[in-house]
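Scroll down for the structure; my scribbles are underneath it.
Apart from one protein chain that is not included, each protein chain of the complex appears where it belongs.
Labels run A, B and C following the written order; every chain starts at residue 1.
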Amino acid sequence: MPIDTVLEDRRVLDLRYRMPISQIIKFFEGLEEGKVRGTRCKECGRKYFPPQTECSTCMTKNTEWFDFEGDASLETFTTVEVVPTSFVNEGSYVVAVGLLKEGVRILSWLNTEDRSSIKIGMKMKLKAVKRKEGYYSYEFFSI
Amino acid sequence: MPIDTVLEDRRVLDLRYRMPISQIIKFFEGLEEGKVRGTRCKECGRKYFPPQTECSTCMTKNTEWFDFEGDASLETFTTVEVVPTSFVNEGSYVVAVGLLKEGVRILSWLNTEDRSSIKIGMKMKLKAVKRKEGYYSYEFFSI
Amino acid sequence: MKSNDEKVAIVGVGHSKFGKRLDVSINELGWEAIKPALQDAGVTQKDVDFYSVGNFGYWSEEILPAVTIGEYAGLSCGSLKTEAACASGSASLKIAVDSILSGNSEIAIAMGIEKMYNSPNGTIIELIGRAGNYFWEFENFGMTFPGYYALYATKYLDAYHSREEDLCEAAVKAHHYGSLNPYAQFQKETSVEECMKSKYVSRPLKLMDSSPITDGAAAVVLARGDVAKKLSDTPVYVEAQGYASGTAYMGRRDDYTGLEASRRAAEAAYRKAGLDGAANNFDIFEVHDCFTIAEVMAYEDLGLVKKGEGIQLLRDHQTYRDGKYPANLDGGLKSKGHPIGATGISQAVEITKQLRGEAEKGRQADIRKGRGLQHNVGGTGHYAYVTVYSRGD
Partner (left out) sequence: MKSNDEKVAIVGVGHSKFGKRLDVSINELGWEAIKPALQDAGVTQKDVDFYSVGNFGYWSEEILPAVTIGEYAGLSCGSLKTEAACASGSASLKIAVDSILSGNSEIAIAMGIEKMYNSPNGTIIELIGRAGNYFWEFENFGMTFPGYYALYATKYLDAYHSREEDLCEAAVKAHHYGSLNPYAQFQKETSVEECMKSKYVSRPLKLMDSSPITDGAAAVVLARGDVAKKLSDTPVYVEAQGYASGTAYMGRRDDYTGLEASRRAAEAAYRKAGLDGAANNFDIFEVHDCFTIAEVMAYEDLGLVKKGEGIQLLRDHQTYRDGKYPANLDGGLKSKGHPIGATGISQAVEITKQLRGEAEKGRQADIRKGRGLQHNVGGTGHYAYVTVYSRGD
């Protein structure tokens, strides 16, 4: 019997991470309260998203959390048609970068009834959401 | 409800490889025929294990396969007590490095009735084996 | 300025066939590039003082590939692996070049390799998608690599009134030259129509806007200038490298029509090389066209044309061999293939061949200024490496 010219690995490695969020726990608490948050350096005023509790410019931990109001305009977007294996249950989805009126840009999914109506510059609302799988996230919504 | 300070990844990555063996297919054919093989450069005489069909010294493909007779002496060994997840069904196992009389060293499992009798310098026999899982391998046996 | 003797030169090049290479192991594939590079340079393994291996890994089984490859190839000098995502090859080049300029080596090898097909496609898509910002982009939003570049494509097309058909022109060019390159993964022409008919991967980017999954390896032998002169009649000098890092998080980029890291890397490269920019100084360009939009942005980020004019350069065929700025005459990442860690070295091999006048029929540029420019981006603008080469004449 001819031997296959490719040896199928008999060992499998599962990578599944546990990701520390102690320093930014307030971000996740915020999501549960319906709020999306960033941090701001009390010394230089720089706003951070992803939030970081230490300002790399001032090199201090003198930062505070603040809630985004959610008003955003669409900077750019794409509809992901070929999705990663771990997202196959989602179908295709729209990913957008939105500029919040607080001057911070965020990448997340964009929910809309009509994908053909998505236009750069359109107004969106950023909201905390609870996913059907039970975890909290944040997404843009067309308005 | 306090939030866990570690976020458990909701995405999992399975790594399972397919490993090309076209160039050394004769090695695997050999195992099925009960033989363990290496390669030898016809120009400089250098013996290769792991087998390679091209001699990096002479930079030619002028190599040939040869079968090991299997006579070996034990160079060193260990009993692996804490085993990788993908080997948990094996219990603990003895891994040995043996010097074949052809002058090549090979690492593989060492089968013995009495692990306490294993001694550096002892004679062993290298044999092709068919594993219970159905694939072919090669192992040392105490004699 | 440095004399040629004080510079570092490429004195040998090797390039494997790119494609789905399930006929060879990662070590055998590495040897397929190292062997011809050594032979081209006329040196043996003992002459090599250091080697660096650009590799992303994960999709192939050997977790310490620099050493398994070195063992197969008979190299026992110091070594390391480097990763700068899709610019790993350029990082590997930097390390080997600096290793010589520092006085620590006389001869070094920079290689790059990737064995992507050792994993199934699903795993590969997942892995490349993770190469953005895992926690803030992949975990919740399932970003893919085409997805990231699609964000740029959407913005660019909107900002500069361009069409998907325009982007397809880059694919047509790539396939034209790929068809002339015996090492390329795809060796057939394509058309705008065919490109437009291909399926969307991440809108507006289609399969034919995208570089493929590729196995491949490339290697260059580098030598200190005075040694290089003795080894080669046609040394190609690495005149200067510029590099910069962008942000990982897309939201921290301030522009989606070009890569800020590319612009800074290019400026640094020109400054170090003592050149007034890209427009008048090079015979040949290798630009990072992992997607069609990436090629267009590269034209602008390198300063060949102003913002928004890259698309017109394509439309006018000015980056074909007989245009003003011949770019990717080897088929580029799009048609030659894009084995992540090997790409930067493959570009170096191509520029060396071009400057030596050794490119295959139909794809040899006219060499007058004696200089080539390489642009290699890692991730989605995470890393940028720009390298200036010259014949030193």
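The definition used in the following text is that a contact is a pair of C-beta atoms (placed from the backbone, for glycine too) under 8 Å apart; a residue touches a chain by one contact, two chains touch by 3 or more.
These figures come from a predicted structure and were not determined experimentally.
Chemist: So which shown chains sit in contact with the chain we cannot see?
Modeler: A, B, C
Chemist: If I consider the whole complex, including the chain that's not displayed, which of C:N4, C:T82 or C:S390 touches that chain?
Modeler: From the options C:N4, C:T82 or C:S390, the contact with the absent chain belongs to C:T82.
Chemist: Could you tell which one of C:K94, C:K334 or C:K353 touches the chain left off the display?
Modeler: In the full complex, the listed residue that touches the missing chain is C:K94.
Chemist: Which positions on chain C touch the chain that was left off?
Modeler: 25, 50, 58, 61-64, 66-68, 70-71, 75-85, 88, 91, 94-95, 97-99, 101-104, 127, 130-135, 139, 241-249, 252, 261, 264-265, 268, 272, 378-379, 382-383, 385
Chemist: Write the list of chain A residues that the hidden chain touches.
Modeler: 7, 9-11, 13-23, 52, 54, 56-57, 59
Chemist: May I ask you to list the residues on chain B that touch the chain which is not drawn?
Modeler: Its contact residues with the unshown chain are 5-6, 9, 19, 49-50, 75-87, 90, 93, 95, 97, 104-109, 120, 137.
As a working rule, only the chains that are shown with their structure count from here on.
Chemist: Can you give the whole-Å distance between the Cα centres of chain B and chain C?
Modeler: That gives a centre separation of 37 Å.
Chemist: At least two other chains touched by the same residue of chain C: list those residues.
Modeler: Residues 22-23, 61, 123, 126, 138-139 of chain C touch two or more partner chains.
Chemist: Among the residues of chain B, pick out those that touch two or more other chains and give their numbers.
Modeler: Only 7, 9-11, 13-22 qualify.
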